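One structure, as structure tokens, below. Some questions next.
Left out: one protein chain. Kept in place: all the others.
This part shows chain A:
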Amino acid sequence: MQAGQAVLFWKVLRRGFSLRQSFISLYLLVQVSKRLAIALLTLVIVSFAVFFATELLPGDVAQILLGQAATPEAVAGLREAMGLNEPAFHRFLFWLIGLTHGDLGISYANNMPIAELIHGRLTNSLKLAGVTTLVSVPVSLFLGIGAAMWRNSPFDRMVSVLTISVISVPEFMVATLSVLIFAVWLDWLPALSFGADVGSFSDMLRAYAMPVITLSCVVSAQMIRMTRAAVIETINTPYVEMALLKGASRTRMVLVHALPNALGPIANAVALSLSYLVGGVIIVETIFNYPGVAKLMVDAVSTRDLPLIQSCAMLFCVSYLSLITLADLIAILSNPRLR
């Protein structure tokens, strides 16, 4: 950048932000970087926990890989070759350095790079999570805010009954029942969702319909209840009563006055529910035979594929942390007192 341009740029900046505003945005920057630093620190601590927890798993990897018939010399050789004789802390550091370079290591079970193994599965999981988010978040917000707006009305009662029954029915039941109804009795949808053979848009809809419905049931209930509670809490504040006394309609009271102040808690509830969609969907992936990361991790545990387990655990943690951090940032941005 030329010197003249830089000066001009600076002048525009100064004009755009008064001194006070630039002070505020600096404060905001500090807040945001604090959040990110905390997230990063959490990630390091979790990586430590994940690594040493998998170390504690019973059984010797070399022994398991070679089977019962292996000679002790062969086992010792393999241990040496895999670097298992190094001190655990050294291996942890190597692993951590590898992670920062995007090198997730090599799977013990089939000698493939873990990045490759995870890649396809993660795409599948994210697709499913994305579609579920697109369906469940708007529906939950609509139902939650609506229930709060018309509190104690038949609509509110209906939503309450619905969410409580969905919470109390386990997801395998929802999944099995929907297979029974939509795939077996009505024969509308395929019972299995092979991520691969999705050709057209209608195929995709058909393939995703049942897992998405099941997952939406699981994650929506909590979001609806938390949204309702957060909005009701702000409806009971004096400033919403003040809006009523100004002649505001109910819709205006809720959407203009209550909702912006409930954004923080709502964002947190949504993030908490959505974080479940990456790692917690093992039941749905199993029932619909959907090849996602949750299933990958369970397979990894059964084959004692430590690097794969660690990578999956880290992946879940990253997705969880990024959602929670995002929610925190929304909470900060929506509150002028924190901004």
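The definition used in the following text is that a residue touches a chain if its C-beta (ideal position, glycine included) is under 8 Å from a C-beta of that chain, and two chains touch if they have at least 3 such contacts; residues count from 1.
By our rule, contacts and distances are computed from a predicted model.
The listed choices are "RNA polymerase sigma-70 factor, ECF subfamily", "ABC transporter", "Potassium-transporting ATPase potassium-binding subunit" or "Transport permease protein"; the UniProt protein name belonging to the chain that is not shown reads "ABC transporter". Interface note for the absent chain: among A:34, A:90, A:119 or A:246, the touching residue is A:246.
Although one chain is not drawn, the whole complex shows that of A:58, A:72, A:87 or A:238 it is A:238 that touches it.
On the side of chain A, the interface with the absent chain consists of residues 237-249, 252, 256-257, 260-261, 334-337, using the contact rule stated above.
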